[in-house]
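Note that one protein chain is taken out, while the other chains of the complex remain in position.
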Amino acid sequence: MFIEKIKSEGLAHMSYFLGIGEAGKAAIIDPRRDVDIYFDLAQKNNLWITHVFETHRNEDYVIGSRQIQEMSNAKIYHGVQLDFKYGTGVNEGDEFEIGDCLFKILSTPGHTFESISIALYDKSYSTQDAVGVFTGDALFIGDVGRTDFFPDRAEEVAGLLYESIHNKLLPLGDQCIVYPAHGAGSVCGSGMASREFSTIGYERLNNPALQKNKDEFIKHKINEHHYQPPYFRKMEYINQTGDVNILSGLPIPKPLSPNEFAEQMSDLQVLDLRNPEAISGATVTGSLSIPVNMLPAFAGFFLSYDKPIGLIADTNHQIKDAVRHLVRLGYDNINCYLNGGLHKWETGGKDFNKIPAVHVKDLISKIENHEQFTLLDVRSIDEFNSGHLPNAQHIYVGELPKFIEDVDRSKLVVTFCGSGQRAAIAASYLKQNGFRNVGNCLGSMSACKAVGCPMA
Amino acid sequence: MFIEKIKSEGLAHMSYFLGIGEAGKAAIIDPRRDVDIYFDLAQKNNLWITHVFETHRNEDYVIGSRQIQEMSNAKIYHGVQLDFKYGTGVNEGDEFEIGDCLFKILSTPGHTFESISIALYDKSYSTQDAVGVFTGDALFIGDVGRTDFFPDRAEEVAGLLYESIHNKLLPLGDQCIVYPAHGAGSVCGSGMASREFSTIGYERLNNPALQKNKDEFIKHKINEHHYQPPYFRKMEYINQTGDVNILSGLPIPKPLSPNEFAEQMSDLQVLDLRNPEAISGATVTGSLSIPVNMLPAFAGFFLSYDKPIGLIADTNHQIKDAVRHLVRLGYDNINCYLNGGLHKWETGGKDFNKIPAVHVKDLISKIENHEQFTLLDVRSIDEFNSGHLPNAQHIYVGELPKFIEDVDRSKLVVTFCGSGQRAAIAASYLKQNGFRNVGNCLGSMSACKAVGCPMA
Amino acid sequence: MFIEKIKSEGLAHMSYFLGIGEAGKAAIIDPRRDVDIYFDLAQKNNLWITHVFETHRNEDYVIGSRQIQEMSNAKIYHGVQLDFKYGTGVNEGDEFEIGDCLFKILSTPGHTFESISIALYDKSYSTQDAVGVFTGDALFIGDVGRTDFFPDRAEEVAGLLYESIHNKLLPLGDQCIVYPAHGAGSVCGSGMASREFSTIGYERLNNPALQKNKDEFIKHKINEHHYQPPYFRKMEYINQTGDVNILSGLPIPKPLSPNEFAEQMSDLQVLDLRNPEAISGATVTGSLSIPVNMLPAFAGFFLSYDKPIGLIADTNHQIKDAVRHLVRLGYDNINCYLNGGLHKWETGGKDFNKIPAVHVKDLISKIENHEQFTLLDVRSIDEFNSGHLPNAQHIYVGELPKFIEDVDRSKLVVTFCGSGQRAAIAASYLKQNGFRNVGNCLGSMSACKAVGCPMA
Partner (left out) sequence: MFIEKIKSEGLAHMSYFLGIGEAGKAAIIDPRRDVDIYFDLAQKNNLWITHVFETHRNEDYVIGSRQIQEMSNAKIYHGVQLDFKYGTGVNEGDEFEIGDCLFKILSTPGHTFESISIALYDKSYSTQDAVGVFTGDALFIGDVGRTDFFPDRAEEVAGLLYESIHNKLLPLGDQCIVYPAHGAGSVCGSGMASREFSTIGYERLNNPALQKNKDEFIKHKINEHHYQPPYFRKMEYINQTGDVNILSGLPIPKPLSPNEFAEQMSDLQVLDLRNPEAISGATVTGSLSIPVNMLPAFAGFFLSYDKPIGLIADTNHQIKDAVRHLVRLGYDNINCYLNGGLHKWETGGKDFNKIPAVHVKDLISKIENHEQFTLLDVRSIDEFNSGHLPNAQHIYVGELPKFIEDVDRSKLVVTFCGSGQRAAIAASYLKQNGFRNVGNCLGSMSACKAVGCPMA
């Protein structure tokens, strides 16, 4: 019996491959859509994937259950409280045995109503003491799941989550290892530990959210701010209906020469995957820059499902990573990429933009000299409220499409965030929307803290 | 903060790579000698290996500490109770901080006197509640370490182990994850779980050895039977003195044609790595067969350090695996292999032996018909005593070199073990030593149980 | 402009990936069905596959053209003399330009009527001097294509091949590099060089078949013996009609426990992939043994397309290789494999067979002692006629299904071939068909030559 944690970077999503050698079988908890890694593990370990458990209807990625089912005829299980159009509903107390593994279903609503946790027992030792529990988005390491999906019932769901944790998960016992669905960096919770392993006992003692009483907990949860990228709606639809395009492999974008690419640009969403420094140096006019590692968290704020995507990158590695990231978000129509990247674009004499980097020292000097410019802070409202530079205008990066008209086009805009990465996306979005004079403060608030900045 | 478990198959040895991103550093617990995997992890994660902890002077493999030290200048730490000729001694209570990681040393003697465990804390959460503990050979999942290395002080060391577990490890708290140095299949303990993850709490509740009181525990431990392969002495010497050959890469054996191989055979220990069925089919006269996956557990009973090794295999994968297995045991002189394997040997017209497979049904019929033959049972004495076939002669496979003269050369010998694998080694050893008429009962006791056998 | 030769082992089939960087395009000549390798090359080199050339309707494997077309929308080209149901017919003199590459079609019938060769020019240097030519099955390195597919018109097609070589290929000039569709080991020609590179000039001077005048050439060709495995008919159908199952990935066989495997055996063609020595040691009763590297040449004599296949292997590597080999031959229904291989079969107490290895010295002694047994020589008739042991009975291994009734079931049968490999298949086939007493002469004729044998 072994557990392999599969981490999807960017989403900070964790799925789990549970191999049960004596049965020749494997179970997957919350699989991602690019399922090759599970089948590789199965083949390497002489296992057949027979069970897929979904802890809840995920909203931040396309779940891979149906893809696995097509390939290995596995059964899919999820909570009954939602009307799923595929798979089998399970209830509190349902049990599944595979070899020495015993899975028991716990109903743990809060993040969503149909959320379940799955407790794991090693029958050869005990059917009473759980050795582990897959907690989905109920309990994370150092935090708990977000409860903002039902704003009309905010207190109710926060209370449900409290009960789920205190009446279902903690009673499993301190010895029980915690296998959550997300780790640090996920948009599904903000306070997760960078440590990747924990137990019910350790969380009971040290998870800040578990030190609160029910009232404090509810108050804390309803005061949290979370953003919901528009693509969440698409994920919810797909993951509830199972109406997903079954892949016969990852999409292979076609290399286009600069001339071909330029000709097709009007029919494309052109996505630049390079680093903020490269974006500062030169970008294809009309493109939107989202550094590849930021795609999982931010692509869904900006990309439409209706228009094919054309990629710009420095390396084939970036292209390959982007394809996986996009497919996980349901963007299958990755049509082409600019062959030779910016270099060929430049040697072809095509137009390019620049988004000059602004050092934080220059920014301070601009502020102190009362220069006319907009300092656009695109961090989350919580970050902004915890400290920002004087006269900064706040719009969350993901909400720029909604509020772009609030930004003054006539002045220089310097974008600003925690480190210069979200600011790069924001700056690129402004450029794409016709802003002439845009800079990006590389380093942003982190650099401010390192060198010392005046704060508002 | 992440932990990557590195499993060395065959030895069932676990080492741990602890990556501490915020510090750009990594610590290794009980590294194996082929250290490429640690450096690959370090490079992939932008870490530098700075600390190596040895839970004790290992006796079953060459520890990789000195190799790592040569490559990254890491510091090596181990218990003070043994006079190590390299590294730094540590005492109960010593602490090491790397980024958010805090390591605390626990003295946990029993398996050996200098054994330590290392408790791990995440300072950003708690310096009181250990999140994990590296238990070395003190506590395994489902079992505890062997205590047979000091036969004159058998009760004492068993008692020490009891105290180490109950007074040092269990007090860490139920929430603490257990990271042992061995898993199921190791020669360092017989009752380990096939499950690869556990906690102090789970072991406290379910580990059979932890349910005993001190007297029962000591009695249980001093009644265990363990075998000590002769190579343990070499490992102990190397691991105490650090007097080890630093590798600049894994040895590359030279392919030899059948004629070249035949000419050099008298200067070689010829080791056949193929499966028991292939060994039954045809073997090079004079070779010793140890299927490659059995090398870690059995090579040390048969191979000398004084003579170069020549390999015979079906595939290059077997050669590569064998080189790693042998190097871990300190056998660096892997000189050559038979290019083209048995096939080229055969087409060259060279002599080969056969070790006919004997089905358990035929074995029963031989027994029932009172045929004249020796049924040589080469399992451990504990296995033998728990049930064997009528008239079986018992010699443990690893002790055949000592007791081979007790086997009657004039009769057919059919070797027998748990499944036919150790029996294959035994049969091959008999052949190598001039026995004419040898068969191997493929399936052995497992097959007996499946079809039903008369038991003595 | 680069050419990457893709060698499919066993078939000794060569396909070619022609990368044209300046155009961002690639052309494939005679692709195999598992096309991942071409797409990997394309992606790594930023190319898009736009052209597929088929030198002829291949009879020994499923061509991958349609698979590529589905994935990249490439155009497929082949000779007009056959009524293909897909792709585009091309004629002598047709030209294709991609970047600096110029392809010119040559009609080179003989092996088949629609056979073409494709001459390659580098326009930036010359459109007169071909730098290379893809010769299909017309011209090999050291040999020429077989001409036995039209037995009624044997002289005609041999003459056509002579004309194709002398009037089409040789006139390309000595400087022209030869890229044939097969190399040494293929069933498509027997005298190919083990050397993998040559030119028109080198072949003109040194290829034995090119030293003959037309009459000698025709006589030589019509006197050749070739075997046509029954699966050729299926390949011809698929490759003419394009009526092929488009793969969304390679089949993944399911691991079955010994009990599950035993239960399903009656519905399976059970195929044992292990080496001859392992086959000698123990085989699953009812299975057919074809060592994995021999599948491409021999599976098509024995396997039906109507029954799912169950595999037996020593390693996952063998399973993976077998899946590719079988898919290339159009066997897609690879249902399952015996998890744990023979070892688990044995420990489950299941029945197994043995096919004792016979050393050539023992064989000679049997012959000299006039023992009663059948020496069954399963080599090709040409090999047999060039020298065989006394009293050997000849049946070609591939024709055993037709002539098995000619073998005396009442006596020991020792199978014999060039080296013991084909003999292993033959022996296994006899066992599968109820022969009780079967041995295999490992080493066979090669061993005879090494030790000296009496010849008939």
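Order as written gives the chain letters A, B and C; numbering starts at 1 within each chain.
The rule is short, and it goes like this: contacts are C-beta pairs under 8 Å (C-beta built on N, C-alpha and C of every residue); 3 or more make two chains touch, one makes a residue touch a chain.
Small disclaimer: the values here were computed from a predicted structure and weren't measured.
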Omitted chain's touching partners, listed by label: A, B, C
Chain not shown: contacting residue from C:131, C:244, C:278 or C:312: C:131
Option touching the unshown chain, where A:151, A:208, A:249 or A:348 are the choices: A:348
Contacting the left-out chain in the complete assembly, out of A:244, A:279 or A:397: A:279
Which of B:153, B:254, B:307 or B:436 contacts the chain that the document leaves out: B:254
Interface with the undisplayed chain - residues on chain A: 274-282, 314-315, 317, 341-343, 346-349, 351-352, 354, 356-357, 359-361, 419-421, 442-444, 446-451
Contact footprint on chain C, counting only the chain that is left out: 1-3, 21-22, 100, 122, 124-126, 129, 131-132, 142, 173-177, 193-202, 204-206
Interface with the undisplayed chain - residues on chain B: 24, 39, 43-44, 46-48, 71-72, 248-249, 252, 254-257, 316, 320, 339-340
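Just so it is clear, only the chains that are shown with their structure count from here on.
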Identity of the most central chain, Cα criterion: B
Centroid spacing, where centroids are CA-atom means, of chain A and chain C in whole angstrom: 49
Averaged-CA centre spacing for the pair chain C and chain B, given as whole angstrom: 43
